[in-house]
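Only a single protein chain was left out; the remaining protein chains are all shown in position.
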Amino acid sequence: MSKMNITKESPWQDLTIGGNIYDAGNSLEFKTGDWRSIKPIFIEEKCKQCGLCFAVCPDDAIPVCKDMKRKDFDYDYCKGCGVCAKVCPFNAIEMKGEE
Amino acid sequence: MGIRERLSGNEAIAIGMKQINPDVVAAFPITPSTEIPQYFSTFVSNGTVDTEFVTVESEHSAMSACIGAQAAGGRAMTATSSNGLGLMWEMIHIASSSRLPIVMPLVNRAISGPLNIHNDHSDAMGIRDSGWILLFSEDNQEAYDNLIMAHKIAEHKDVLLPLAVCQDGFITSHSIENIELIEDDKVKEFVGEYNPEHYLLDRENPIAVGPMDLQAYLFEHKFQQAEAMRNAKKVILEVAKDFEKMTGRKYDLFEKYKLEDAEIAIVCMNSTAGTTKVVVDELREKGIKAGLLKLRVFRPFPAEEIAEELSHLKAVAILDKAESANACGGALFTDITSGMYVNNVKVPAIGYVYGIGGRDTKATDIHTVFTELHEVAKTGKTGKIYRYLGLRGEK
Partner (left out) sequence: MAYNVKEIVANKKSYFVGGHRMCAGCGAPPVARMVMRALKEEDHAVVSNATGCMEVSSCIYPYSSWKSSYIHTAFECAAATGSGTEAAYNALKRKGKIAEDEHTKFISFGGDGGTYDIGLQSLSGAMERGHDMTYVCYDNGAYMNTGIQRSSATPHFADTTTSPAGEVIPGKMQIRKDLTQIMAAHHLPYVAQTIAMTNFKDLYEKSEKAIYTKGATFLNVLAPCPRGWGYPTDTLMDINKLAVDTCYWPLYEIENGKYKITYKPAKKLPIEEFLKPQRRFKHLFKPGNEWMIEQFQKEVDKQWQELLDLEELTNK
């Protein structure tokens, strides 16, 4: 997947010049999910697919498919901020402590 | 064949830029480089270039726009002097560390303060550690020739560094002298097209430029930049050979004027070299073995090569047209003497700070230097090494 293939052990010969990054959007390789101390639980039965949570996630962790319906959280990136739970008018998102 | 003309340094540069036909020129006026964007804007208004001319509101924005344009995939140029260069200092470093081959005519003028619009080299000296290739030019012909060679050097895949072509403000930039221009089509062929591998406007392969580069990475990126500067020396010589094939004019890292069999010599840059040549000729008439090393390539600094060329001398004087106020000596003086030291060249060397703020440097002043050098050569003792030329009062 990665065009960059660069780590903290890479010698200078392997680095791209100038700090250029040639793989647009490759931060997806960096999972920020471990930042969480609380976690949103998606209660699908209560969800009316109203869309109010669709755009609020700072981390783009609420996947919405072509059918215009949201799916379960992308826990690879969710930082547990709770903004989605707060905007949900139907209590379809509950914040629980991270184990 | 060439086209014979009579042009000032600024006019010659502007015409060179017209022939290069860069994609973007983003410039802000400052004396004495102002004429360059002025002449160029006439070409733009008359449709004789395809350049997008951006009349930025400051020099900081000029270099920022050039960086944006070059990273986007175009050839970008600007021109400035003195405090204009000072204001863009931050961006000068970023242009080099981003490895963008921006070419900039730099018309040398004293950095404030107090305010002085006349020539000295303090502006260029302020960016000597910024990772820019710095070429110095004795006259309008050299300024023009350096400009025509600039892109081939800067854009070379082993280099990819920005480049400034220096000339003395007013002395060269505003004096009309004979010059031989190269034909438009020859310049176009020589300079070639800019086809970067990675660029912002590549919709198929979007890129990110200018990241946060943390402790794990900056060092290696700076090494790459330093390596590029080391590579530049070879590339500069290769391009000079190609240039000689096209024009018959020879360029090297420096010019040796009656240096091979000299006993005493001066090292200097830009227009003072012209004055020095006249004095060298006069001294030679009298049987004095005087010579000159005129440095063209200040960065990358050819320490070893200079040390080698000076090694046979009995004494050498290094002239600095900028006051570094470092209680040690001028930039050229400290660079050259350290180069001599590490290459085991033990020639007595003295430094002169001169020509500050447009202080006229006459043939009689250069004669003074050779007279003092004669003494140094005779005794083998340098005496004072941090000297001044043309200063009033106690030295």
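For reference, chains read A and B in written order, and residue numbers begin at 1 within each chain.
Please note the rule applied: a residue touches a chain if its C-beta (ideal position, glycine included) is under 8 Å from a C-beta of that chain, and two chains touch if they have at least 3 such contacts.
It should be emphasised that the depicted structure is a prediction, and the values quoted were computed from it without experimental measurement.
> Where the complex has a chain not shown, which of B:Ile36, B:Ala69, B:Ala110 or B:Ala143 is the residue touching it?
Hidden-chain contact among the options goes to B:Ala69.
> Just name the one of B:Glu5, B:Glu177 or B:Asp202 that touches the chain not displayed here.
Of these options, the touching residue for the absent chain is B:Asp202.
> What chain B residues would touch the chain not displayed?
Answer for chain B: residues 23-24, 26, 50-52, 54-58, 60-61, 64-74, 76, 90-91, 94, 98, 200-203, 206-214, 217 touch the chain left out.
> Could I get the residues of chain A that touch the absent chain, sorted low to high?
Here the touching residues of chain A are 4, 6, 16, 19, 21, 23-32, 35-36, 49, 51-52, 54-61, 64-68, 74, 76-77, 79-83, 85-87, 95.
In this text, only the chains that are shown with their structure count from here on.
> Rounded to the nearest whole Å, what is the centre-to-centre distance of chain A and chain B, using the mean of the C-alpha atoms as each centre?
Each chain's C-alpha centroid was found; their separation is 51 Å.
> Which chain B residues qualify as touching chain A in the complex?
Those in contact with chain A are residues 97-100, 160, 198, 205-211, 213, 216-217, 220-221, 223-224, 227.
> Which positions of chain A touch chain B when the two form their complex?
Within the complex, chain A touches chain B at residues 8, 10-12, 15, 17-22, 24.
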